[in-house]
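Here the complex is missing a single protein chain, while all its other protein chains stay put.
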Amino acid sequence: MPERDMVVDESVTSVRLKQAFAEAVLDQHAEHGDDTLTVRREAWREVAQFLRDEPDLRYNVLMDLTAVDYLTLGDGGRTPRYEVVAHLYSLSHNQRVRLKTAVPDDDPRIDSLMPVWEGANWFEREVYDMFGITFDDHPDLRRILLYNGFEGHPLRKDYPQDKEQPLDHNAQDPTFYMNKRDDAGSETRHMFVHMGPSHPAMHGVIHMTLELDGETIVDGDTEIGYLHRAFEKEAESHTYTQVIPYTDRLNYVSPLINNVGFVLAVEKLFDVETPERCQYIRVLVSELSRITDHLTCIAANAMELGAFTVYFYFIKAREEIWKLVEAICGARLTTTYTRVGGVMADLPAGFADQLAQVLVLLHEQMHDVERLLQKNRIFHDRMRGTGVIAPRDALALSFSGPVLRSTGVDFDVRKTTPYLVYDRLDFDVPLGDSGDNYDRYLVRMEEIRQSVRLVEQCMAQMPDGPVQLDDARMTMPPKAEVYGTIEGLMNHFKLIIEGIKPPAGEAYVPVEGANGELGFYLVSDGTGRPYRCRVRPPCFALMQGLQKMLKGGMVADVVATFGTINMIAGENDR
Amino acid sequence: MWVDVLIILLKVLVVLLVLIHLGALLTWAERKQSAAIQDRIGPNRARIAGRAAMGLFHALADGIKMVTKEDFVPAGAHRTLHTLAPAAALFPALVVFAAIPFGDVLRIGERVIPLQIADLNVGIVYIFAISSMAVYGTMLAGWASNNNYALLGGLRASSQMISYEITMGLSIIGVLMIYESAQLNVIVQKQGELLWGFLPKWGIVVQPAAFFLFLAAAMAENKRVPFDLPEGESEIIGYFVEYSSMKFAMFFLAEFVEIVIVSGLVATLFFGGWQVPYLYADGFHWPFGLGVWQLPHLLVVLLQVAAFGFKVLIGCWVLLTVRWTLPRFRYDQVMHLGWKILLELAFVNLLITAVVVLLIT
Partner (left out) sequence: MNMLPLLITFVLAGLVCALMLSLSRLFGPRRPTPVKSEPFECGMDQMEQPRRQFSVKFSVVAMLFIVFDIEVAFLYPWAVMFRRLDVAGFLAVLVFLGLLTVAFVYAWRRGALEWN
């Protein structure tokens, strides 16, 4: 097992950074293969700027920015109390780095990274909301997931999990409207309307305030958090296996991808790899999930534009896929299929035939929908040229997934950071060129076809073998041993009562979710419960760029654009 | 004299009742047809005495539901206008049908009863005049609701409706030129003539472009998909968002009755109205000298009325199918289409028709 500090080659990032900021770098090591750098708080923004601009490094994407509260780590905790963690990614060099800095409790402030990456906006707002760390120079630092009158910062370790707070009528956040009214004075020709939360096209509950000049959107504000169920706080008081059902409810349209991502992160903490059959099965179910997600997105989008029939054709195809998923794991949406070290059970008998039939039906429905939509002038007019975003803006805002690929940027986690057996499978990544709604539609349609390719290859290449790693630290012993031997009984007992205990450390695993890079960042303190479980939701970044895509467009384009982003509230708000 | 009035009263009652019931039936047909297109079953639950009757009772159930819901006027809304708006939407739809002939004449003894409520010599003009009044209902509904969405929707709807009225009016000028009358009954009669000995001189044969223009414009006027952004249920919600129960039902009934009207107009102007090809007052006169089939008068009348009904139903079916196939236009695209494309085409059609007719005669 590789040790924590065994660094053979120091990474390019670390070398360059030490050359430029010798006194700012406090620590550097590779944690389970992740390059991790700790810098001084005072140099935070300069280091970030350097990492972005240095030609050898070019970290142009801020993948995630979060914080960890080390108050109760071990005994007595750790000072300084907070640690702000940023995960950066370089598109051109395909390298990643984790940048950390310590923030003390008596002065919980740090520079905002917004001047460097615009995408830091909502990530920093969430850290402020959850931890109470303020970001200097952030133009709009207010709560994001929680409501206006909320007291306290829940992800702090001293915030009791079962504390209740009242929610009253005044929880509406009037900031946007008030700012605008003050700027323009009392007389303004612009109209302010609410869109959502109770609106047929705001799937997943979102609230937008739009400033309109006639039909044109001048400005707007997006308010999220209506489906916040405290996933990250809950995870801290449950065992790793108990967290898996919670992951179903993140992106509930493609639950299996979340399951896979989470257990991959736990397995990274252990530095283990699951058996080959298990890996193929995980790829298979991930791709089936991706197909259902894209089908739902396109169907709902078309329905909101008025093409009701498309919705029903695709829902029929999705229904058949869910029957497959139900055959595999017993549930359509709350799958909870993976386990740390493997999957719940092997594929059922007759699965290959069932799958083949479903793929035939899927192909038929896609053919029908293509004829209904792609040859349709009205659909074209609604979607072409609307909701446009430039590749540079998309990268700055931390976009990923089909939305980023529709602008022409070739970034797919399955290709750049292959996990499971994706490096052995043959598939293409469709790219758009204009970054508008129509390209996003085309990219998703093509991705469905590529996923079908992947599914067929998985079925063809899947070897026989076990589906659970035979490792006493994570796998429950077979029942014969549990009832027959004392070691088996004790092992079983400890795994259930104390939970799986990965060694202390941290790990970040990105997987390609249906909306983009879905990242799980786990901090383990050696006990059976995660010390910190962070989900990097792909559509969180997309939503922060929504107003940019809508500005200058018309009210009727809101529905088209919002539909192609495919925001899933479960993932966005957690 | 009184018998005349009674006959008129009877005709009016029959037409009104048929219209309203057809409107209600169309709500069922819309759901069943959409279900067929979308590969699902559709309404099949409402039962009376255990019989489901393909879901037809859903129309009745909907009606009862609508009547028994609470009828409220939102705070700040203009009470009178809010209440009048649905009436202003439904009234023109019911009244337009007065000029449309649904049969030739019915001879009972010595009495000749024209199967048309009012044989106006300005029939077409009357129809367009009355259907223009439908804009009032929409406008009032949007304005009187004290709601941002309703106002937006109402404004858009009325602009859309008036924009397409011009195209509607222009597109049938060619028809008027060819049949030389604005009287609907005369137009239908003239469509019984045969071109080159066998082809009935229906509107669609002599003015195919006008048919498509008229159909598109009528769909836009009627605010049906693809032109239903003002009531775009999944987008900006619509101008009747503050309406409930019977008032809402009246808006919807008005929309469905207008579908029947549009079908009726299309049938009358372009598909020969109550004309059955080769059927004359005394029976079938087959072309190319193939003979004559004598038929009793009542049967002829029945065939004619049935033909009209059939054409109306086909028209309704087409309009319903289009709804479930196409997505909807954005508002500026609707206006662009109406003012910059369809209007030009209608003009061109008019000029070409004029030139052709002049050359022929």
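Labels A and B are assigned to the chains in the order they are written; within every chain, residues are numbered from 1.
Operating definition for what follows: contacts are C-beta pairs under 8 Å (C-beta built on N, C-alpha and C of every residue); 3 or more make two chains touch, one makes a residue touch a chain.
Source: prediction; values computed, not measured.
Shown as candidates are B:Val18, B:Val105 or B:Leu176; the residue that touches the absent chain is B:Leu176. Screening A:Leu71, A:Met191 or A:Val272 for touch with the missing chain picks out A:Met191.
Across B:Gln38, B:Thr83 or B:Thr325, the single residue that touches the chain missing here is B:Thr83. Of the residues in chain B, those that touch the hidden partner chain are 5, 8-9, 11-13, 15-16, 20, 66-72, 74-77, 83, 86-87, 90-91, 94-95, 98, 117-120, 124-125, 145-151, 155, 158-159, 162-163, 165-166, 169-170, 173-174, 176-177, 180-182, 237, 241-242, 245-247, 249-250, 331-332, 335-336, 339-340, 343, 347, 350, 354, 357-358, 361. One chain of the complex is left out; on chain A, the residues touching it are 172, 174, 177, 189, 191-199, 202, 207, 209, 214-216, 554.
Here is the rule we go by: only the chains that are shown with their structure count from here on.
Between the Cα centres of chain A and chain B there is a gap of 52 Å.
Chain contact summary for the complex, chain A toward chain B: residues 191, 193, 199-201, 215, 302-309, 311-313, 316, 372-373, 376, 378-379, 381-382, 554-559. Against chain A, the residues of chain B that register as touching in their complex are 34, 37-40, 148-149, 152, 225-226, 228-229, 232-237, 324-333.
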